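One chain of protein is taken out of this complex; the other chains stay put.
Let's look at subunit A:
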Amino acid sequence: MPYKLTKRSFVIKGMHCASCVRVTERALKKTPGVTDAVVNLATQKAMVTYDEDNCTQEQLANSIAKTGYTLELEQKGETVIQEEKKKELQILRNKVVISLGLGFLIFWGSFPVLMETAPAILRNFFVQLLLATPVQFWAGQEFYRATIPALKHRTANMDTLVALGTTVAYFYSAFVTFFPQVIMNLGMDPMPYFDVAVIVIGLILLGRYFEAKAKAGTSQAIKKLIGLQAKTARVLRQAPSFAGASKGRQDKLIEVDIPIDQVQIGDIIRVRPGEKIPVDGIITVGESSIDESMITGESIPIDKTKGDTVVGATMNKSGTFTYKATKVGNETMLAQIIKLVEEAQGSKAPIQRLADVVSSYFVPVVIMLAFLTFGVWYIFGPQPSFLFAMLNTVAVLIIACPCAMGLATPTAIMVGTGIGAEHGILIKDAESLETAHKINTIIFDKTGTLTKGKPEVTDIISLNKTNKDEILKLAASIEKGSEHSLAEAIVKEAEKQKLVLNKVEGFKAIAGYGVEGLLEKNQLFLGNRRLMNKENVSVASYNSEITRLEGGGKTVMMLAINRKLAGLIAVADTVKDSAKEGVAQLQKLGIEVVMITGDNEKTAQAIAKQVGVNRVLAEVLPDQKELEIRKIQKEGKKVAMVGDGINDAPALTAADVGIAMGTGTDVAIEAADITLINKDLKSVASAIELSKKTMRTIKLNLIWAFGYNIILIPVAMGILYPFFGILLNPILASVAMATSSISVVSNSLLPKRFKINYDN
């Protein structure tokens, strides 16, 4: 009987059928140390029970490899990684407390005036050596563990500098402790500097502790997104049939809770109020109000019914419904968003290039400056020149902070893209985020972007005693048989008003004119001016009304009852509720807003007026949009194009920044630099503002990081000494160093307070 059994799940790649399952299961079971193995074809996973003392994961992988499949060794899950990180932080905290505690005791026993108040034991150099040694080699171990292999590869980083600096201080002090006479013979006071070594290590570790905590905040967005995922899905499955069961019984569906990764396309899933929607799909039965704020940033729940799409990870508020899964696993919108944000956070902003170049030369240059400092102070410095030379060299090694430069850009990008994702603003990469802050012209596509893209009834005017509802009812009754998009708008409006439609006889559609039919012995005509002229219906008395509506970019449908004009119904592609404010917000940011459309000048101008756009590019064919963008770019403008991302792909690509609105489809994400998953036009301004804010943070970080090193390294070298007698104590240098990278990370976290409000 095996002694220590472990049960683990592994992914097996390359399986296609039940025989694959048998082959892999047999291979696993034959591996020495394995007591059981169950392979699941649907999940492509193997659950293996084995004795860890007699069987390794590599052996399992080899067994599977021999059968022609691949067993992927288990990777640590997010929770395990988090646990490990937590443990590392705890160890770090203990090291900080012990180092600073011991550092304080040494400082008390060695600092000139303070030491007189210290117990005699603390003033003993051997005791100080005893207190300093664990800090130097236990707490400071990580500096050595990073430095030694780095030196083997002839590379260096910040750890190298700290290890060099503190080692010099520690070994000089140890030498003083054991051979004070030698130091005295050289004309120097035999004072050790254990406090420098120990407190520097303590403070740098303290800085690292806070930095690690702050850095965790920069990647919160991804963790939050991953956390949104539902764990299980309630799938409807056929109840197992049994002998003698009636047909109805056989058709009965039962609910089965299954892990989310086992949901397959086509599965019917039931969702109850207050439950998370597991994967993307289309509602088949029922209706509900769904909170999609976690994906789109829109705070108001959306009513959905049969035929509407639902997005995985959103929250079902009120009703129970069933839906058909259309996208699972890596295909869901949430998975796409996570992938996009991960990619954006892994990309590099052009502004980072300089920091990258400097970082790669930084540490060697600082070590060279340390040699220079030592030589110059020893040769030209006051007595005791060796001490001055040593302490200033240590200060130079300690003050240099390449971390701040390395962290300046990526932390800000991570926070910026993360905030965006939380509000439905998906940024493709760091470069797009950087370019977006320079945008001074935004071109909006009209249909489907500024407008809803679907014609709606905007005005119903009664021209006799018939009331408006009756006009709509008659129009909808006659249009019910028509397939024209304008007819669809009228029928939809009547359904919205819950009007009961009548049956029309003798329906006839006259292409280019309108429709006609008989209703309760009344002859009805619904159509344009040409139809009225053709049927000798006089419209002369209402010409001004019709012209007014047409001037507003609307299509006017006239209803005649028994050849007398009874009412007008205006249909138009209405502008989105957020359009006017969205445009105004951009104009407030000093951005010129342009509208581009294939519509005629009159309609285009009417819509432009409604939303407050001053510059209109009308009658532009779809394939000419790209050309128009290039023309504006030639004016010296940085152009962003906002479109639906599907029909506008070439235009989006041609623009400096392509923004796709109200979609999360692969095509849109591919073509756009920024994808706005919500349909709120105010988020265009939010995206630009977010970019400006992130760039401000990056610039401030870089100024700080470069400025800090450029100013303080010469100060540590003693450049101020000849003029003001100022030198930088290595302990103060370590305080400055520790705070510098914390300030950069904290500054990057500041935009987290940036508020994106869609309801203002």
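Here is the rule we go by: contacts are C-beta pairs under 8 Å (C-beta built on N, C-alpha and C of every residue); 3 or more make two chains touch, one makes a residue touch a chain; residues count from 1.
Throughout what follows, contacts and distances are computed from a predicted model.
Novice: Choose one: "PyrK family protein", "ATP-binding cassette domain-containing protein", "Spermidine/putrescine transport system permease protein" or "EfeO-type cupredoxin-like domain-containing protein". The correct choice is the protein name in UniProt for the chain not shown.
Specialist: Of the names offered in "PyrK family protein", "ATP-binding cassette domain-containing protein", "Spermidine/putrescine transport system permease protein" or "EfeO-type cupredoxin-like domain-containing protein", the absent chain's UniProt record gives "EfeO-type cupredoxin-like domain-containing protein".
Novice: Can you work out which residue in A:Ser9, A:Gln264 or A:Ser360 touches the chain that's missing from view?
Specialist: Residue touching the absent chain, from the options given: A:Ser360.
Novice: Which listed residue, A:Phe194, A:Phe374 or A:Phe444, touches the chain dropped from view?
Specialist: Here the residue in touch with the unshown chain is A:Phe374.
Novice: Which one, A:Gly14, A:Gly101 or A:Pro149, makes contact with the chain that was left out?
Specialist: Only one of A:Gly14, A:Gly101 or A:Pro149 touches the chain omitted from view, namely A:Pro149.
Novice: Across the whole complex, list the residues on subunit A that are touched by the chain not included here.
Specialist: Residues of subunit A in contact with the hidden chain: 73, 75-76, 81, 84, 142, 145-159, 208, 212, 342-348, 352, 355-356, 359-364, 367-368, 371-372, 374-376, 378-379, 389, 402-403, 405-407, 410, 429.
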